[in-house]
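Can you read through this structure? Questions will come right after.
For this depiction, one protein chain was excluded, whereas all remaining protein chains were kept in their positions.
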Amino acid sequence: MNLEVLNGRWPFWLGALALAVTAVGYAAVLGRLLGVSGMYERLVHARAELAVDREERAFRDRATLGEALRRETLAEMERQGIQVPPEELAAPVTTAQAGPAIAPRVPLWGQLVFLVMMFAGGALAKALAGGLTFQSQPDPAHLQLFGKAAPLALLFGGVLVGFGTRMAGGCTSGHGLSGCGRLQPGSLLATACFFGSGVALSMVLARVLA
Amino acid sequence: MTARVLLANAVFGLLLGFSLSHIGFGDFGEVHRMFTFADLRLVLTFGGAVALCAAGFAVLSRRWWFIPRPAQTASAVGGLVFGLGWALSGACPGIVLVQLGEGRMLAGLTLGGIFAGTWLFGVAQRRFGIGTVERC
Partner (left out) sequence: MRGGGWSGHASTVSSADGPKKPAPGQSCPHSATCPLYPQFTMASFLRYWRTSYCDADFSRCARFRLASEGKPVPVNMLPSGNLMKLTPK
């Protein structure tokens, strides 16, 4: 079998494997789901996100969280004048894993690194496949459909992508891979919808414009 | 941020960008052919990836808690809007970066649009309360 790995047209099984390894590997190492649209949202609201990162830095494990929670709850109940029975006072807040672990959020800088490296990955792939070029014209297929309106389609399309992915709470990676992979109803619904409307509009465009 | 987190983001970001490019997702023609069913390679790639992810996450979910994603109206409406944008631009939030990496300079317009759309949604969410409600 003549397998061309660097030709920019991977056979489906290789692409499937690569995407799955990325999504599952990321979650395995970090304990957080891979989702690119969420990274954009965090960047747009960087100030609030950095503040939250600062707060969360100390609470990386359930034991620390549990202990602080215990202390703060008792203080709060005291403020409210609620008595805690002595036997309950002695009960430990469980630090035993009651189920799977909750991983701390990835700090904002980590997400920025991820996005930059996606760009680098694209560049590397292109360099290996045929060499880096700078293309100031739209893709031929795009130009064929939209002509002079191509830049508008890119800009407006981008706005719809940004708005829609955040409204749905995910994109092809967040819902498509990480969500559908876990058979989550919201992700299955979102994925069906974005593929559905993508297909519908593309067919209309192909019919009307080409 | 620990070195481990930084390294993981760098490695997986590179891998995702590299893979998406070599699969062909950065090329509008390929995406358009996917959406018009002219070529099934991309959708088979995606479907295969989901199937493999299902196996992987079944194992991982024993170790890590992952956020549930209940079905909501916003999941559907947002999905529909996103799909329209994908058909128009050929990009999703990840793919646009790959397009730029591949030297398709006009993808900068798409990227600007994505940031604008993301910000716009934040405004709409605070104003009208739309969007999926999940993270607490």
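Letters are used for the chains, namely A and B, taken in the order the chains are written, and counting of residues starts over at 1 for each.
The definition used in the following text is that a residue touches a chain if its C-beta (ideal position, glycine included) is under 8 Å from a C-beta of that chain, and two chains touch if they have at least 3 such contacts.
Note that the structure is predicted; figures quoted are calculated from it, not measured.
Shown as candidates are B:A10, B:I67, B:M105 or B:L120; the residue that touches the absent chain is B:I67. Listed here are the subunit A residues that touch the chain not shown: 42, 45, 47-49, 51-52, 54-56, 58-59, 62, 64-66, 68-74, 76-77, 82, 84, 88-89, 91-94, 98-99, 102, 104-105.
By the touch definition given at the top, subunit B reaches the unshown chain through residues 67-68, 70, 122, 125-126, 129, 131, 133-136.
We take it that only the chains that are shown with their structure count from here on.
One simple way to say how far apart two chains are is to compare their mean CA positions; for subunit A and subunit B this gives 7 Å.
Chain contact summary for the complex, subunit B toward subunit A: residues 1, 4-6, 8-24, 26-29, 32-33, 35-37, 41-42, 44-54, 56-57, 60-72, 74-107, 109-122, 124-125, 130-132, 134.
Across the complex, subunit B is touched by residues 5-13, 15-31, 33-34, 36-37, 39-41, 43-45, 99-103, 106-107, 109-111, 113-126, 129, 132-142, 145, 150-151, 153-173, 175-203, 205-206 of subunit A.
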